[in-house]
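This is the structure, below, for whatever I ask next.
Omission of a single protein chain aside, the complex is shown with its protein chains in their original locations.
Showing chain A:
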Amino acid sequence: MAERYSSFAPGGTAWLLQRITAAFLVVVLAFHFFQLHFVNHAAEVTFAGTEVRMSNLGYFLTMVLFLIAGAFHGINGVYNALVNQGLEGTPKKVVLAVLTIAGVGLVVQGIWVALAMSGMIYQ
């Protein structure tokens, strides 16, 4: 085996989840770009069009999973990058807490937005 260069401690749950979300995001992020720039053009997006897309349950669930996977992958990536730079002790705990709150806030806000777009609330 060659030397490991990864920023992540190997074998842990966070390490595994980072890879699983990565594999999911590769596919869905590519789909998202293709869907909203080539199939539908970003400049032509309207609330009515968004409502039609998001009222499809499969699309809605894919987008919510996309949000959760993206938020976890990004927040965990930032945390590990900072740990890699030498973050430790109390600052490490504070950063983890702040990032967790930001990540949970992002997911909650995003799900609220998704529900509003799908017509499941406010109708």
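Everything that follows uses one rule, which is that a contact is a pair of C-beta atoms (placed from the backbone, for glycine too) under 8 Å apart; a residue touches a chain by one contact, two chains touch by 3 or more; residues count from 1.
Basically, contacts and distances are computed from a predicted model.
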Report summary line: The chain not rendered here carries, per UniProt and among "Tetrahydromethanopterin S-methyltransferase subunit C", "rRNA biogenesis protein Nop56/Nop58", "Succinate dehydrogenase, cytochrome b556 subunit" or "ABC transporter permease", the name "Succinate dehydrogenase, cytochrome b556 subunit"
Query raised in the report: From the list A:Ala14, A:Val45 or A:Val94, which touches the chain that is not on show?
Result: A:Val45
**Report entry** Contact footprint on chain A, counting only the chain that is left out
**Finding:** 1-3, 5-7, 19, 22-23, 25-26, 29-30, 33, 37-38, 41-48, 50, 67, 70-71, 74-75, 77-78, 81, 84-86, 102, 106, 109-110, 112-113, 116-117, 119, 121-123
